[in-house]
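Here the complex is missing one protein chain, while the rest keep their positions.
Order as written gives the chain letters A and B; numbering starts at 1 within each chain.
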Amino acid sequence: MATAFLPVFLFVLAGLATSLGMLSMGWAFGPARKGRVKEMPYESGMDPIHDARRRFDVRFHLVAIAFVLFDVELLFLYPWAVANRHPEGIDAAVAKAGALNVDYSRMLVFGEVMVFLAILALGFVYVWRKGVFQWR
Amino acid sequence: MFDVRTLLILIPALPLAACVITALLGPRVLRSQSHWPAIVAIFGSFVCSALLGLEIYHRQAEPTDGASARDTLGGVEVIPAPLWTWAAIEGAYPWTAPSNWHEGSSERDFRISVVLRADALTAMMLVMVTFVATLVAIYSAGYMHGDAGYWRFFTYVSLFVFSMTMLVSVSNFLLLYVFWEAVGVCSYLLIGFWYQKPEAAAAGKKAFLVNRVGDFGFALGLFLIWTTYGTLDFHDSLANGDTDPVRVAQAREELQTGKTPADPSQRLTPGVLGQTLLETQDAGGRQMRRDWETILTGGQGPDTRSYVGGGVGLAICLLLLVGACGKSAQFPLHVWLPDAMEGPTPVSALIHAATMVTAGVYMIARCIPLFDASPEAQAVVAAIGGLTALLAALIALTQYDLKRVLAYSTISQLGYMFLAMGTATATGVAAGMFHLFTHAFFKALLFLGAGSVMHAMGGVIDMRRFSGLRHIMPTTYATFLIGSLALAGMAPFSGFFSKDAVIAAVYDRTHDGAYAGLYSVLMYSALLTALLTAFYTFRAFFMTFHGPQQIPAEAGHHAHESPASMTGPLLTLAVLAAIIGGVLFVTGSFTHFLGHTPSLAYLSGIAGHESAGGHHADHTWIAVVSFFIALIGIGVAAFLYLGDQREVQAISKELQLRQSPRLRGVSPYQLSAHKFYFDEIYDFLIVRPMRLFAQGTYWIDRHLVDGLVNLVGRIPPALGSVMRSLQMGLVQFYALAMVLGALILLAVRLWAAGR
Partner (left out) sequence: MFSDTTTVWVLWPEIALAALAVWIYVGNALFRPKPNTQTRLGWTTFAAAAVAFAGFALYWHQGGAVWRQSLVLEGHGPLAIDYFAYAMRTVALLAGFLLVLQASRAGENELVSEYLGTLLLAIVGVMLTASANELIFLFLGLEMLSIPTYVLLFLGRRDGATAEATIKYFFLSVASSAMLLYGFGFLYGMAGSTSLTEIRAALETSSAADGGLMTMAPLALILVFAGLGFRIAAAPFHFYAPDVYQGATHANASLLSILPKIAGVVVFVRLVGVTMPALGDFAWQLAIVLSILTMTIGNVSALWQTNLRRLMAYSSIAHSGYMLIGLAVALAASPAEAATGGLSSVILYLFVYVFATLGAFAAFTYLGAKDREVNRIDELAGVAKTRPVAAAIIAVCMFSLSGIPPLAGFWGKLALFGNAIRLATNTESATLQWWFIVLAVVGVLNAAVAAAYYLRIVGVMYFRTADTALPSQGGWGAWSAAAAAAAMVLAVGVLPGRLFDNAQRAELAVKGIALPEGLSQADAPTSLAK
């Protein structure tokens, strides 16, 4: 019993070692410059002038977040595009489903992707109407 | 004609709806119009009851065919209206079936089905209750006018009518008990309606506590019925709670022919008052019943009765009797009813004269087959009834409070009804119910009349403070006279016929059978009571309405006849009090109608119809004697209380035994005036020892038990304060705790596995 858990403990140990190692290496080898700006908790241009427990204005990040979102969209579209014509892609999956007597078709796949795109488009409309793209 | 089941459900549903509406809308919307929902709903309920009664009457006249013929067995009509199952605990009753019934043993479920049930007895009670309640509600609209709790009053009255109609229509001992308590609660609420008055609050409490004693007995009786019969239902049903008459009839047939249903849930569960146990009707009935007995008692032979007799039977009956004594104010639990007169007078008329207090009589009538199995129980019922009747009449002789005179007379008349129940013959029970029926009208009339007087006299009810009111209040005077004549048993008013029927029924038991001697004593005591009744009734009547006109100061300018909303019900009731007894007696329809109740049909089935028809002729002398007795009573009252009161003074002085001061406390006059010292005796024997005991236990509880409990009670908060210190608000710690928790669990698992 106990031996079976050995890999688990090894895993835990390895995880701990990795994280601690990274921290300690950074501490040991990293340049340690000190200064008022460097010691600020938030280095990205926001002045920490108030209590940390408040909702801060994310205007600065909004565009970045929107970009990340639509970037992810592309990530999902790539595999679809590849699988579309690939011999082991959608056609193979539809055939396999047919063998299992499951109602699955190319149109369903297409529909699913379109729903995905529609949701993203709605998200675009939403952020647009909320004025995210207006730079002040 | 009408769907009987719908009617049966509508009858309680309408007052319940009125109760809810009045409670919700009364304080803000309806205000001084709060009587409308109650009056409309109770009247609607009365119409439904009347239709129901007619329908049942028609069915009796011409036994129907088709599906409803299965409802009718031997002319006995039972119409179940199942609503829902309230509780079902499977296999609660370990029960071994007789060898010739079904294979092996089986269990019975504890199943409380909410089933309403219409038969002649229920219909009669429903008509009576809703009719009197309608009139009382109309009367109250005038009587309670301007009271601060106007809407509250009508809420309670509607709730009471709902509970009372449910009480007489449910088909189960447990639900009977539930609504038995419900009417008790309504009674408590209405006695203490003017809760600002300390007497009213105390009277409410007293009524409630005394009734608890009775209810305790009733509850024990229920437990015993459950352990003895394995069901609390009145009606036969299938083991799965189905009451459909067609399927039940099938199951009965299967039982009779010894077939075993494939499905255990289709087996028959004979109700305590169901057809299976009651089956005695047709010519072959005797034999058939023996067969049933053999089956039901596990083949112990035909001598065994279908109802359990002996010690257990006696115990069941006596416990039920205790309950009935509490609700119907019978000796020794009668002490609450006179005090209950602190409530508003319409309430006294409705609850404490006409309806709720008759619930005990109704219950005994309903369970009369159980009493039939135990002659000792019958004798006890009769003895208690007779004793209470006499005792209450003696007390009523010397009371000066008009409502209290009526209260004691109610107790006394209820005693008559119990006496009639105690005969446990078909004619006796029918006579008792007949008396209950007529009594409801004339006693409600008298109470409402007293209320009218009280209304005019500004709340004064002491008869020494007013007199000669016949010119001021002519309508009240006339109607009160009719009510008094009926109560006194004067021919041809209704009380005459019903009281005569009760005495005749007792007379029938004096010839032979068990306890014949006791019954003859009781018969003579009943005749004596009749004399006293006539006397005290007319004593009160003469003191109030005759003599020199005298009005107390409280009345002020209000000493006038009551408004039409109050005199209207008085007149209606007066007409009925005058004629209903005669009409029903002469046509014989009441006894015939009621005879179709299963419980009563059972009695006449046993008696083999031997006394049917002929008994009117046999008892002519009783009618004559009681007529003259009433006449004598009225005459003596007239002699003593019309005109000069010297004789009264003289007699009371004589009775006070002034010569021997040591005996003054127990002189007949003092005994009567002080209600035979019941309150004092109870105070000394029960209240004071209980108070001492309570003080003792209070000390123990305060110092020993509480100390221990407090000690134990400190443990959880102490634990909690330890836990509290962990809740430090640091999210890092929380995350660590989660991970550590998981790791500890894992470690324990490893340790346990390695062990």
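Keep in mind that, in the parts below, a residue touches a chain if its C-beta (ideal position, glycine included) is under 8 Å from a C-beta of that chain, and two chains touch if they have at least 3 such contacts.
Quick caveat: nothing in here was measured; it's all calculated off a predicted structure.
Only one residue in the set B:85, B:565 or B:667 touches the chain that does not appear here, and it is B:85. Annotation for subunit B: contacts to the undisplayed chain at residues 84-85, 88, 716-717, 719-721, 723-724, 726-727, 729, 731, 733-735, 737-742, 745-746, 749, 752. Contact between subunit A and the unshown chain involves residues 1, 4-5, 8, 51, 53-55, 93, 97, 100, 102-104, 108, 112, 119, 122, 125-126, 129-131.
The rule is simple: only the chains that are shown with their structure count from here on.
Per-chain Cα centroids separate subunit A from subunit B by 78 Å.
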